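What follows is a short report on a single structure.
Every protein chain except one is present and positioned as in the full complex.
Order of writing sets the chain letters: A and B. Residues in each chain are counted from 1.
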Amino acid sequence: MPDSYIAVGKSLQRIDGVDKVTGSAKYAADIKLENMLHAKLLRSPHAHAKVKRIDTSAAEKLPGVRAFATILEVPKVIEYWFSLRTEKKKKQMFLRDNVVRFVGDPVLAVAADDQQTLDKALSLVKVEYESLPALHDPFKAMTEKNVKIHSRGNVAFKAKKVYGDIYEGFKNADIIIENTYRTSKQKHAALEPFGTCIAHYQSNGKLTVYSSTQLPHWSRHYLAGALELSLNKVRVIKPHTGGSFGGRCGLIHGLEVMCSWLSRQTGRAVRMSFSREEDFIATETRHPMTIRMKTGATKDGILTANDVEIVSDVGGYGTHYIGVIADCLSTGAGLYKIPNYSFSGIAVFTNKSLSGALRGYGNPQMNFAQESQMDIIAGKLRMDPLELRLKNYRELGEIDPVLNEEIRSNGLKECLEKGAESSGWEEKRRQKPIKGTRKRGIGLSIMLHGTGAGKALPDPAAATVMINADGSVNLVTAAADEGQGNRTVLAQIASETLGIEFDKISVSETDTETTPLDCGTHGSRQAYCGGLAVKAAATEAREKLLAYANKELGVNEDQLRLKDGAIFETTNPDNKILISDLMRKIQIEDMSVCEQVIGSAAGVAPAMPGYYGAIFAEVEVDTETGEVKVLKLTSAFDVGRAINPDLVEGQITGGAVMGMGFALTENLLLRDGQILNSSFADYRLLRACDVPEIVPIIVESNEPTGPFGAKGIGEGCMVNVASAISNAICHATGVRLIDLCMTPDSILQGITSDEMT
Amino acid sequence: MSVYFQVEEYHRPQDLAQAVDILSRFGNRARVIAGGTDILPRRPGVKKIDNINHLVDISKLGLNYLKKENDHIRIGAATDINTIGASPVILSGPYRALSEAATSHSTSTIKNRATVGGNLCNASPCADLALPLLVLDAILVAAGPKGKRHIPIESFFKGVNFSALNREEVLLEIRIPLCSEKAGTAFLKLRRHHTAIDMAVVNVATLLTCKKERCKAARIALGSVAPISFRAKKAESVLVGAELSEEIIQKAAALAAEEAKPIDDVRATATYRKKMVAVLVRRSLENSMRRCRQ
Partner (left out) sequence: MKKVDIKMQVNNDWYELAVNPGDRLVDVLRDQLDLTGTKEGCGEGECGACTVNLDGKAVLSCLIFAAQADGCTILTIEGLQRGSELHPFQKAFVSESAVQCGYCTPGMIMAANALINNEPEPNEDTIRKSLANNLCRCTGYDKPVKAVLKAAKDMKEDINARFLYCCRKISTTD
């Protein structure tokens, strides 16, 4: 990497750091508008029911109660932005009916002067339900004809894809491993609960919504569609956000639309804020999956066939079920060169809380199954698991069969080599078990995740760069920063492209009123897609700067260089002009010009490059209690180029801990559709004293299509943690776990049953 | 987000008589508050607090102390758990299990406010501090309209979140009779794995005193495996008078597991808990044995 880079590759301080450490950064719940009303939802106690009658008469009499909105008039958003593509599909996005489909599904919303009046009002509302049979098992729901959760039935989506000839593939296999894996209902559990919304529908017909959404522009579309407003009449402002991890990919079920409806009725700003309990029971979770996988390999460790059948549990509603299944296919078939691949995915509605997007999408589930299979095969063949991966992963230059794209950068081998060396893989793998009840082991896993979603979904990216009269820059982008620091990364890219110092770049607020259409933050896309848009916009601005400099310095553009706020002749650096002087001149001083230098770009990224990772997990298992202590995680990731290494490390470490939770402690437990652990007391997140040593390793493979070579990191860093830990537990104890999360009880049962056989 | 129950009045009595008077006046609508870390996170319909709308703050009643006297260690009911965990009086020696329970109870932020009295009066079957106090034969001093009374800890827990205290009574103090310096006590807590801070899945405390190699006194207290914290007396009886060995400890541990009556809940299954009682009791007895021989 060039030493002369001024911003790229440097761990520059994030632009919102000071606001956050001083407490001055405003999150949605910190915003107070004048004359604001409060709102709350009445939620269904039934998993599946028809709402026959709603009687708000007693509640209406309460002083301070201002308005009601019910599901009979307010639509629910039930599909994601793929459906915005046609007018016909767009109409299908909004569902208005009298059915509640999970415990906690909103029935109505009330707006009142204060919190106490809200609670009192809700206690006076009478709702008559007709209970319907509830379906909790996706396998039963799939075939059930008499109980339909949605009018089109219980199968939300079905996909089948076959490459090659699966029968031939298994015929050529020397060993065949088949298992059925099950994954859990994981929750984002961001520190800022999902969610708080303030909606203000003004008398001039303009709706302004403050809400932490990852996709401000799509949210704008959803609100415009739900309230039948034109886009210019809808403004979505995203304040600082306390983490999202995919759970705010659009609107929150029952939040913004209800809030906006109440504001329209009352003409006042209305604020609705979900409690942590509501976050747990009534907002999106990861799709729990049952994955039957049958994998064949030769005795030399070459994979010949993979047969995958996935049943994905959507819950009562879901907007992401198509993308999640597609992600399983794309990451599964993309990672390894398996010539014969059969994939079948079925997404099924059940009467449980909604499933949606959660960091990694469908990949953590798929990866758990696939990397467990690989580990089993390595064991059966007595082959080093690392060697097995090297023999089978899809290499640089090959064509990804799902995306139909050439793999232009691939640092997986380097990830494996560096990770193996750093963790002491070989030595620890060969270590003899120590006497006693505590057993140690080391396991590895690899992963592939896509950057952006340009091949699957509308994925616009856009940016505008405005160079001010003093040479400082305003960068305009709708990139939603959920905490990962993407706005800082984009400023670094702008800084590098323009040759203007990083601290002279300011980034716009995330406000649809003043930013061009950008998909937002999901799919690990902002550094790559957002970065390309910023680079293109900055390049356009840069070209204009050079054109003006050409006139001033009398030198051709190709002989000029920009650095540290100055433009100078490459071969004669004394012939230079400060950008600040140049800008003042052409923007203000020269009254015949008066032109601010602006660069813009909008479009879709040229590719969906995969980024790779390898994790080495070391564990110690107490064989008497089944408790697992993770001793160390070595996580190596190929991010193309680390625009800001500290931010990349932050993702790797944070993803490692979230992955540990997915592996060991996190699962929403349900009984008859009721979530039993709807608080942090019983939905266990890992704490500062629980986490092991985590060694992040950054590998840079330089993606040629990426801005300065960058790809992504945000999701991949948690995708293969669970599989690495599971493989380590197997190395330590010989127990193979096929269900997540891996509780001490399940581990103990595995150890005990092994002892009996 | 706000408090789940409606508070009508917040009382700040200046002395014990006032406190008792307020409790008598408002009956089951009033509740004592010391640190407050148990009462505030309560959800509606949970733990019988729906009727509460009067709070009686006892923090000004001088119940925050820990002192060793001639016959007893006396701990004020409103002593915060951090203070107990760090107290040199109980950190080492025969009362060590109490220090271990205090340390493992929760985070230090919670324990800055949470009190030993609160832990006991809340009477959760998982209460950590109950167990070492059970093996140390603690006596609880309560005060009500009829005056003071002493409640042996074994009679204190009546059911889930249900203690022997009457509605108008305030818990004042916990008294631990001084025991032999050679007694070995230990406390262990099993949590959902990989979380250093959690409510117990199973928790136990043990006490052993021995003369030469023979066990003189044995106490085993079990938590989280029955509606109340209790002593596993059958298990204790095989130890008393016996020569302490690996085998006898295993036998006692197995018996303790039989005496446990756990249930399935979100944290663990009954089957797992039963198995873990045997493991934890065995490990705790091994610790006690090591400590009583020192």
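Here are some notes:
The rule is short, and it goes like this: a residue touches a chain if its C-beta (ideal position, glycine included) is under 8 Å from a C-beta of that chain, and two chains touch if they have at least 3 such contacts.
Everything numeric here is computed off the predicted structure, so don't read it as measured data.
In the complete complex, the residue from B:Thr107, B:Asn122, B:Asn161 or B:Thr269 that touches the missing chain is B:Thr107. Across A:Thr180, A:Gln202 or A:Ser275, the residue that sits in touch with the chain not pictured is A:Ser275. Although one chain is not drawn, the whole complex shows that of A:Asp30, A:Glu543 or A:Asp672 it is A:Asp30 that touches it. The omitted chain makes contact with just one of the residues A:Leu448, A:Val657 or A:Leu670: A:Val657.
Taking the whole complex into account, chain A touches the unshown chain at residues 11, 13-14, 16-27, 29-30, 188-193, 240-243, 245, 275-276, 482-485, 646-647, 649-650, 653-658, 679-681, 685, 687-689, 691, 694.
The chain not shown here touches chain B at positions 1-3, 5-10, 12, 33, 35-37, 40-41, 55, 57, 59, 106-110, 112-113, 196-197.
Heads up, the rule we're going with is that only the chains that are shown with their structure count from here on.
Chain A makes touch with chain B in their complex at residues 115, 273, 275-277, 624-630, 660, 664-665, 669, 676-677, 679, 681-682, 684, 686-687, 689-690, 743-745, 748. The touching residues of chain B, when paired with chain A in their complex, are 1-2, 41, 43, 190, 192-199, 266-269, 271-272, 275-276, 279.
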